[in-house]
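I have a structure here, written as structure tokens, and I will follow up with some questions on it.
What you see is the complex with one protein chain gone and the rest in place.
Chain naming follows the written order as A and B, and within any one chain the residues start at number 1.
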């Protein structure tokens, strides 16, 4: 191909994503040590199994399998009727057994999908169960290892290379984070490392259907926005390289947020020959239709289903519904408020509006406070002067003490008259109008 | 043909040139013996990975006592302040 032609080529990105999520089970994947390692004294949550001592054997935690299946089913995967654990062999100081128990040929779940907001489908290749490694830390000259994290259950979700933009990657990753929280299978906190993203990205000439011969893996990136930046940087870098005629090869890169660049990372030696074989210490897992039905029946409502319900049943707009279902906590708050509000004849739309547009802090504002303020504001619209006037006259007759106090200069005393009118109106009168009217009546 | 150097690197086994020759000879003898498996008719035969014929052997999510930090570190050659010390894992930055 002549160089002039090469320059005119446009490239389109091919991006796939791997997400690792740590499950919030009580104990580890294959042993009975506590799985919560965060900020614990190093090497105090270990046993022969997760330390990889000679002679120790794994034993499967059923709860982890259930949570993995829950994720798989929520992503519309097929659950494998026969599934196996396998050994992924490589040497690294944080990998105590010299192999990770993972899944390769027989994953628990495969062929799922997730729909993005613009309607495009992300195909999910697999959802499989594995175990986490220990944690390497650098202390001065030394590299040290803490094995508290070793053996914590991890689920890996691998997409097909279906993404073409960094924004779609972000939306997908955020949707999965939201899903994990809805399913209550993980805290899915990126900063703590509960959830980790790895993208592989390569470019191909527009119109080409086969996959490029290389791919760059972006690893060890611990926030959504860094991932977006890294992908965008890579799209630019790779297209420049390709335009120069450089032949790109398999590579692992990280993100340097100070320099705003990706940089090559040293790979595990022989990283691509993991010598997978069936884990002989663990019998096969067979999942029946009954078990799948059971798990499906325990599945909580998912964000998309909740959105649909808010739109169809409560008349909330799609964009508001998306925000209200961002997390399970917000959704619960909204729904409880709506229940109370309907009894007070306040519409769900008004509740949504209050939460979304007035920036209500759901941590600090109780549902009752929220609804009361709505109730009061709604009454302001009803300003039937005659009705209020007759309640005000009644209040004056019934509270001679307050009236005389007011007339003697205690201006605050008017508030008890306002309160009296509000009670008569069952909170539906506008307190300001009531006050003005009372002042007028008492002045006369 | 078995590439001893590559296999040794994968296996994380340090070998000398002398050993390399010896292993090459011994292992190629063993492998050519093993190649008689090629004459077995295995069409339609399912592999046996686990002889126990158990399935779905799992446990409940219930904790039991872990080792103490001292026990965990007790056999290590190089430790400090509750952690294992290892050779530096080099990372370019």
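One rule holds in what follows: a residue touches a chain if its C-beta (ideal position, glycine included) is under 8 Å from a C-beta of that chain, and two chains touch if they have at least 3 such contacts.
Rule of thumb we're sticking to: contacts and distances are computed from a predicted model.
Participant: Among "ABC transporter permease", "Glutamyl-tRNA(Gln) amidotransferase subunit A", "hydrogenase (acceptor)" or "3-methyl-2-oxobutanoate dehydrogenase (2-methylpropanoyl-transferring)", go ahead and choose the protein name stored in UniProt for the chain not displayed.
Facilitator: From the listed options "ABC transporter permease", "Glutamyl-tRNA(Gln) amidotransferase subunit A", "hydrogenase (acceptor)" or "3-methyl-2-oxobutanoate dehydrogenase (2-methylpropanoyl-transferring)", the omitted chain resolves to "Glutamyl-tRNA(Gln) amidotransferase subunit A".
Participant: One chain is left out of this view; which of A:16, A:58 or A:161 touches it in the full complex?
Facilitator: Candidates A:16, A:58 or A:161; residue touching the omitted chain: A:58.
Participant: Tell me which stretches of subunit B touch the chain missing from the display.
Facilitator: On the subunit B side, contact with the omitted chain comes from 2, 4, 7-8, 10-15, 19, 23, 26-27, 29-31, 33-38, 40, 42, 45-52, 54, 57, 59, 67, 71-72, 74-78, 84, 86.
Participant: Counting contacts across the full complex, list the positions on subunit A that touch the omitted chain.
Facilitator: Residues of subunit A in touch with the missing chain: 48, 51-60, 87, 89, 91, 93, 96-99, 145, 147, 272-273, 275-277, 280-283.
Please note the rule applied: only the chains that are shown with their structure count from here on.
Participant: Determine the centre-to-centre distance between subunit A and subunit B, using the mean Cα coordinates as centres, and give it in whole Å.
Facilitator: One centre to the other, that is 37 Å.
Participant: Enumerate the contact residues on subunit A facing subunit B in the complex.
Facilitator: For this pair, the touching residues of subunit A are 25-27, 32-34, 41-48, 51, 59-65, 84, 91-93, 98, 136-139, 141-147, 256, 263-266, 269-270, 273, 275, 278, 280, 282-286.
Participant: With touch defined as at the start, can you tell me which subunit B residues reach subunit A in the complex?
Facilitator: Those in contact with subunit A are residues 9-10, 12, 49-50, 52, 54-64, 66-69, 72-73, 80, 82-93.
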